[in-house]
Each structure stands twice: as structure tokens, then as C-alpha cells.
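Here the complex is missing one protein chain, while the rest keep their positions.
Up next is subunit A:
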Amino acid sequence: MISQFFILSSKGDPLIYKDFRGDTGGRDVAELFYRKLTGLSGDESPVVMHHDDRHFIHIRHSGLYLVATTSENISPFSLLELLSRLATLLGDYCGSLNEGTISRNVALVYELLDEVLDYGYVQTTSMEMLRNFIQTEAVVSKPFSLFDLSSVGLFGAETQQSKVAPSSAASRPVLASRSDQSQKNEVFLDVVERLSVLIASNGSLLKVDVQGEIRLKSFLPSGSEMRIGLTEEFCVGKSELRGYGPGIRVDEVSFHSSVLLEEFESHRILRLQPPQGELTVMRYQLSDDLPSPLPFRLFPSVQWDRGSGRLQVYLKLRCDLPPKSQALNVRLHLPLPRGVVSLSQELSGPEQKAELGEGALRWDLPRVQGGSQLSGLFQMDVPGLPGPPGQGPSTSAPLGLGPASLSFELPRHTCSGLQVRFLRLAFRPCGNTNPHKWVRHLSHSDAYVIRI
């Protein structure tokens, strides 16, 4: 049960403020929160803060702060879940959640808040029930057009069928506005995986963890039944065995409460009747046992002449993806010892870029093809650097040459191997054209750390 709810921009400007119970403070609470947040010392957690007799709890979403205050000692999990759900709901209604869309749709946001929370208690957050009450329509910045190909990315591209949708295709308001009836019924299904890897300095793999989600964004009218078929050989848990060969395995799976699982056991098919809007159908995780090799291996070699202060770092990056795949927006971030003076570099490809900034080296590779090897030689001057004692050049890394972390995206690739075989809609809305179904698979790095 919350007392107030407000949304601040990333700079602390209040965009939305709503007081539900009228029992604590007034509008200045928002400013108080921001001041307190920016004044926190490094080791204090900003998630829950206390002032006077109010608790402030907040989440950050797309740069905005969504904050709730309460004076009761309530469950932090429920409250955080409520804030996340509100963020998703606002995103569904306004198209996407950022400062611009909120400022354009202030009336809609207040109406939503009125319906979702009554006197601080949650009434409902389900799209179905809310659409009966919400009258205001969302204002979008420009009408969406499928022919706007200037921002086409490689996502969602089925090159054989030459159907392409830009990645912003899903970010329009879910409910059709009354004036525009020509919007197509569409369904977007994303299989998104986050990869966390930790590799020790001798090259051994310390930790690998994949967190995956199957997310559905449906613009179809509620009640349309849909069946999602996953790879048949995928096994849950360590002891299950299906099909021939090593198969695809995940450790744990959890489903949204509205998913029907009768056919899951036999054919790995999920059945559900999704409401309009966003929904996480399935969550799964996998650790320690990836079927495919890791996407990247780094082979660093460090030469450090303590006497002259010259540090030479040679990085060889090998991409172990299958030859037809590629990795996009690869960035290697390598913290450097304090006092690095200059940097000279030799890179193996023309489109790469490396620069020194904030005490670290940033090496950008826009596109890396599977199976390729890229290298970069970086020479730096680091006068007066402390480290393990010993004169003359050494190959051990000096202090401060931190672990290298990679960030990248792997389109059309899932690290666990899980794929969506089909997406079928059982109900065909009469009068409308065949709904479009967009399925994409995507992996990206969460924390890919290689120690030097």
C-alpha cells in the first residue's frame, strides 16, 4: 500500500506526481528524494531509503526514476514488482517509456494511475480490465509506417522472405486509437538471452551463466489463442534425456501463470491466450554447460618494461561463432593502470576504433564475423607504475590492468540453442488480414569478463 507515486526524469525533474493517501508531505517530496539519492555515499543502497517516517523505494527504467513512498513496512518484492509492472503498462499504453512519451501523455498516465491504484491499494494491472476504463488515447510522435526503412536494422529480418521490420516496430501503443483502424494486428515474439561469463587469467572458464526470456508483445485482440512450439529436444534439468545426441538443455524453467502446459511435456508446445501488451511467457536459466563454444576468446599478452615505463598489450580476439553468424557492436573495455600517458595502436581492420577514455581502453568493432580473428596492439607509456617488484621487462600484468569486459549482441543466435519452431494463432479475427508474426532470437552479453 503506497502513499505517493512519482516519476522523475534522469535529472530529477518531476514529470508525474500522484498522492494517494494524503497522509505524508506534499510535492516537495520528489525534490527531497532526488537530493537524498544524489547525496548517498557509495556503499549505501539507493533502492530503499528512509526519511521522516516515509520509505522511498524506486526503480530506474530507461533513465527515468519511478518512485513510490510508503509509511508501512511492506514487502519490498511486491513493491518492486508493482513498479516494474507500472513501467511495462505505461510503456504499452504510450508506445515506449521515456521522458518524451511521458510528457506527451500526462493525462493518460494520470488516468492509468487512477485506475490501477485506489487509495494506494492495487486494484488491477491487467490490460483487459483497464481498457474498459481508460478513455484517453496515446499521443505518438509520428505515425508508424512499415515503409520507413531508413532505420532498418538486422533484427527481425527473414532475408528469404524479404520481410523486414525495424526494431522500433513494437514500440507503438498497444491499443488501437479510434481514428486509426488500419493498424495491423501483429505479434512480436522475442527470445532474449543474457550471457554472463567469467574467464580466469590462465584461460580456464570460471563461470558461465545464461538467463533467457521469451517475451511476447501482442497487438491482437485479447482472447486469440496462440501456440508456441519450442525445440522438441530441449530438456529441463540435468537428468532428462530427449532425442538423440546431446540436445539442448536448460537447468530451470518458469512460466507465466496464464500459460497452459498440457502439451509442454510431450511436444514442448506452450498454449496461451495472451492479453494485449507485453508478457514474459517463459524464463529459463542455464549454467556451466553450454552446448556451443563461447562466442569470444581473448588471448592477451602483456609486456611491461618497468624501467622505461613502457607497457605493451597485444590482444587477440577470436570469435568462435559459426561462420555464417556475426556479432554486432562489439566493444572491449580494458581498464588501464593509473597515469597512462599516451596510446599508440595498430588494429587489424579498418572499421575498428580504439580510444583511451576515463582510465580505460575502449576498442570498438562494429561487426565481427564468426570464425574470424582480430588483433590489436596497444602501446602505452605509464611512468612510475607500482607493481610486483623486479627490474627489467616482465610479462606479468601490472596492477590496475583490469579485467577485460566485452559487450556485444548476437542476432539470430541463442547460446543455449533453444529456438522457437513455430507460432500459430488458432483464432483468425474476422475482417482483418492475416496477422503478422515476428519472431526473433537474440543474445547479448550481460557481463563477459576475461581476466588478464
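Everything below uses one rule, namely that a contact is a pair of C-beta atoms (placed from the backbone, for glycine too) under 8 Å apart; a residue touches a chain by one contact, two chains touch by 3 or more; residues count from 1.
Heads up, the rule we're going with is that contacts and distances are computed from a predicted model.
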{"item": "Among \"Alpha-endosulfine\", \"Cytochrome c oxidase subunit 3\", \"AP complex subunit beta\" or \"Hemoglobin subunit zeta\", the UniProt name of the subunit that does not appear here", "value": "\"AP complex subunit beta\""}
{"item": "Residue among A:D28, A:D43 or A:E265 that touches the chain left out of view", "value": "A:D43"}
{"item": "Selected from A:I59, A:V191 or A:L347 as touching the chain missing from the view", "value": "A:I59"}
{"item": "Full-complex contact with the absent chain, from A:G12, A:P300 or A:P335", "value": "A:P335"}
{"item": "Contact set of subunit A toward the excluded chain (per top definition)", "value": "42-48, 50, 52-53, 55, 57-60, 73-82, 84, 118, 121-126, 194, 196, 198, 206-207, 209, 211, 252, 254-257, 283, 285, 287-288, 335, 359, 386-389, 399-400, 402-403, 405, 446-447, 449, 451"}
